[in-house]
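All protein chains but one are shown in place.
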Amino acid sequence: MRTTYREAMRAAIRDALARDDRVFLMGEDVGRYGGCFAVSLGLLEEFGPERVRDTPLSESAFVGAGIGAALGGMRPIVEIMTVNFSLLALDQIVNNAATLLHMSGGQCNVPLVIRMTTGAGRQLAAQHSHSLEGWYAHVPGLKVVAPATLEDARGMLWTALCDPDPVVIFEHGGLYNLEGDLADDAGPTPIEGAAVRRKGIDVTLVAYGGMVGKALEAAEVVAAEGIEAEVLDLRALRPLDTVAIVESVAATHRAVVIDEGWRTGGLSAEVAALIAEDAFYDLDAPVRRVCSAEVPIPYAKHLEDAALPQVADIAAAARLSVGVGGG
Amino acid sequence: MRTTYREAMRAAIRDALARDDRVFLMGEDVGRYGGCFAVSLGLLEEFGPERVRDTPLSESAFVGAGIGAALGGMRPIVEIMTVNFSLLALDQIVNNAATLLHMSGGQCNVPLVIRMTTGAGRQLAAQHSHSLEGWYAHVPGLKVVAPATLEDARGMLWTALCDPDPVVIFEHGGLYNLEGDLADDAGPTPIEGAAVRRKGIDVTLVAYGGMVGKALEAAEVVAAEGIEAEVLDLRALRPLDTVAIVESVAATHRAVVIDEGWRTGGLSAEVAALIAEDAFYDLDAPVRRVCSAEVPIPYAKHLEDAALPQVADIAAAARLSVGVGGG
Amino acid sequence: MMLDHGLPDHDWTADRDHGVHLLRRMIEIRRFEERCVELYSAASIRGFVHLYIGEEAVAVGVMEALTPDDAVVATYREHGQALARGVPAAAVMAEMYGRVEGASRGRGGSMHIFDVARRFYGGNAIVGGGLPVAAGLALADRLRGLPRVTACFFGEGAVAEGEFHETMNLAALWRLPVLFCCENNLYAMGTALERSESATDLALKAAAYGMLAWPVDGMDVVAVETAARRAALEVRAGGGPAFLELRTYRFRAHSMYDPERYRAREEVEMWRARDPITVLSDRLKWAEVLTDAELATIESEIATEVDDAVAAAEAGTFEPVEDLTRFVYSEAPA
Partner (left out) sequence: MMLDHGLPDHDWTADRDHGVHLLRRMIEIRRFEERCVELYSAASIRGFVHLYIGEEAVAVGVMEALTPDDAVVATYREHGQALARGVPAAAVMAEMYGRVEGASRGRGGSMHIFDVARRFYGGNAIVGGGLPVAAGLALADRLRGLPRVTACFFGEGAVAEGEFHETMNLAALWRLPVLFCCENNLYAMGTALERSESATDLALKAAAYGMLAWPVDGMDVVAVETAARRAALEVRAGGGPAFLELRTYRFRAHSMYDPERYRAREEVEMWRARDPITVLSDRLKWAEVLTDAELATIESEIATEVDDAVAAAEAGTFEPVEDLTRFVYSEAPA
């Protein structure tokens, strides 16, 4: 079946709403408007306003209400339009969703799924271009995933809904129009574990979300030069699949971490650090990171392009890593 | 002069209020109550309610008002009681304070100082024990410091106030009662640059804020065993003093990073990653990290102690790093 | 038996048992917390501890209006709510002792008492942070068609928080079955209401969201119960949320100790004269349904209860350190 990432996500939500009465979708403009990225288009008509709930612009309240509803026996899917606005709900996510189970000595699990769009690349400037997945991945009590493929867009939601604890799903804005074939019977996919998207022996490119595609492109570029890069899609950002990362690097002896977040203190730092810790004696070269420049993302296209990790940057890092191209 | 960290901080605020009409202090209970940690005790009486302003419990509004006041020609010191509540103001800090200069093409600098208490160790449980310095250090546009000594408690504020851009000061709650001698004429100290607090040749212990004291204690412990640890106090968390870190590690060939934040994706990851990148060929052993356990901080003392980095953990990591004690 | 009103001509003869029940509940909280003070001084209890002393009528009165199926969300100042809801004193005390037998296995402490069996959802230490959660619990009930009420306690200081506003609007807009119980004790730490709110009539403020709201004498447990019953009735019947501004006062410091530079001794004395326990016991005595001897018996029974709670807490066990990272994620059912 030919489909898009957007449609796959919509199919996942529809499926969940149809399968389980406890599931409902809530967020800004998910209903009448059809979702700010048209993900939930048509679902209001299909499931009605109680189960596809438009909320006021009150990020903290409706995310917190999702937490409460989860405690109260429901399985809410809360959509925050974008990660940029999730800062307004971070208190609820960090201080309630992530802590309630522990603070209550195991009594209050929070089976909540939060979906949000992330990333830059569409000239939306500094306030609308954040990539803060690394922040969420820092928080014990949360699980964090970044579907990068049609299969995962279709499959991760249900698994997340079946999880007893809060799961945050990051959908990169640049992926919604991604088109491809998806099996008609595509089912749930795990919300833990990385996946090798391309086999290779010379260097491991570790990426997630919107950067997986760019890493694969870069792998093709360097393949033409005789460098066989392995591309590892993290898929789950918390917990990280340390084993898969270390295994791949143990085989290739070289690693490049690609992250659309800012470099300093981003998720890339964790991946680089754990490689340096756990695969130290396997490494033939320092881990390299290809991240966004340390700048609020600018509007102008040439500046935005320069700020974000590009295929050429990844290819260059891969070359340097294997010792080609100076440096 | 015998003084405490609390008094040094108070002296710094008093001094700033006295020196510059544009400076004012605002936050919850900074006035009548005297500050939730008694830092601003007496300042309301000395400077009056216009310059020592008690705010309602409205973290977002009063931090945003600090940003606006800075744009409007003032030099506000905004106190957020603790980092835990700063999540409620994070939108203002990340989307306004940190971005306005860039987004306006250089027109709107924000000379704002935000102070907040951070850290655990006083049995305050999951919602009151965060160490999120690493999140702030991730954000371009902010400068972030963590005074760990009396000199820096006394000296960093004025430098921060003279800075044209937003500076976030993290005061570890466990430090307020730290007592010691401070020169009567103690003046401003830089808000950039790390400082070696103890010379050593065998391993570098990188720490900041509340962990500097523990690192120094651990250094004494292993010194008794013949291991000479160098203790590097980061002081500035953004920008990180990469040069000082790399220089020290280049000399000792071994590094242990100590961070009260959670390990995964914390500031420790950045420090470890940059050592692995920039000092790769100098390293004789993998970088080790001593961080908080990946758990919302529990109330019970024995569990909290187990969750936080302790002197013994640091000493053990130092030993492992130099190849003593297994591993 | 349900009280009709709290007027002075109340028929205490008919309601004697209920009156004594309310009194006992309040005294239980008072004596429990007085013991907390001692134990804190002895360092048996640590962390932040916020006492409810002076405000007992609020929690005790409101809880009378709730059924076991209803839910409660409270703040860090929640010993009173927990005890009034029926969380055993031993579990609350053991929690402060950091023991496995504690309400939250010692992981929460004074600020995070949980008891899901009693639908007591904590114990939230972020001012305003419990409100959205309460709205969500109520939303779940609405979606599930359950005629339940969620009572949400918070201080008047929380009214300045954005989360208050967002939740009030959401609850009113969606007509969620939340009973908002605003404990107006006039201070948020050292900040007096009039230095926190531009408009200090909190019930009026709530009414502006389009919900039933009124102020209540929070020092009179009968008035509180009456108001809570009326409000809960409306809420349960589908009338949307309701808001009670419970006017009360904390007799002690904000947390265990504070220098109290922010209020006058006379003001405290004035409020102490309206001590909710004395108010009720005086009325019961005046109505000649309670004797000093009976009161002494109640006191001594409660003293024993508190002693027992402390003894149980002290005999409690510590969670093994190896279990530190339990309850970060749910455990697979065995």
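Note that the chains are named A, B and C in the order they appear, and that numbering of residues resets to 1 at the start of each chain.
Keep this in mind: a contact is a pair of C-beta atoms (placed from the backbone, for glycine too) under 8 Å apart; a residue touches a chain by one contact, two chains touch by 3 or more.
Predicted model only: the values in this text are computed from it and were never measured.
Asker: Which of these, A:200, A:213 or A:296, touches the one chain of the complex that we don't see?
Answerer: In the full complex, the listed residue that touches the missing chain is A:296.
Asker: Just to verify: which one of B:34, B:56 or B:173 makes contact with the chain not shown?
Answerer: Going through B:34, B:56 or B:173 one by one, B:56 is the residue touching the chain not shown.
Asker: Taking the full complex into account, find the residue in C:141, C:166, C:217 or C:319 that is in contact with the omitted chain.
Answerer: Among C:141, C:166, C:217 or C:319, only C:166 touches the chain that is not shown.
Asker: Can you list where subunit B touches the absent chain?
Answerer: Counting over the whole complex, subunit B touches the hidden chain at residues 24, 50, 55-56, 58, 60-74, 76, 91-92, 95-96, 100-109, 140-141, 143, 164-165.
Asker: Which subunit C residues touch the hidden chain?
Answerer: 160-166, 168-169, 172-173, 195-199, 204-205, 208-211
Asker: Please identify, in ascending order, the residues of subunit A that touch the omitted chain?
Answerer: 28-29, 31-34, 36, 54, 56-61, 84-85, 88, 122-128, 293-296, 298-303, 306-307
Here is the rule we use: only the chains that are shown with their structure count from here on.
Asker: Taking each chain's centre as the mean of its C-alpha atoms, give the chain farthest from subunit B.
Answerer: C
Asker: In terms of Cα-based centroids, which chain occupies the most central position?
Answerer: B
Asker: Between subunit A and subunit C, what is the separation of their C-alpha centroids in Å?
Answerer: About 41 Å, centre to centre.
Asker: Nearest whole angstrom, what separates the Cα centre of subunit A from the Cα centre of subunit B?
Answerer: Between these chains, centre-to-centre, one finds 30 Å.
Asker: Two-or-more-chain contact residues of subunit A, please, as numbers and ranges.
Answerer: 91, 95, 102-103, 140-141
Asker: Where does subunit C touch two or more other chains at once, residue-wise?
Answerer: If we look for residues of subunit C contacting two or more partner chains, we find 104, 106-108, 112, 124, 126, 129, 162-163, 328.
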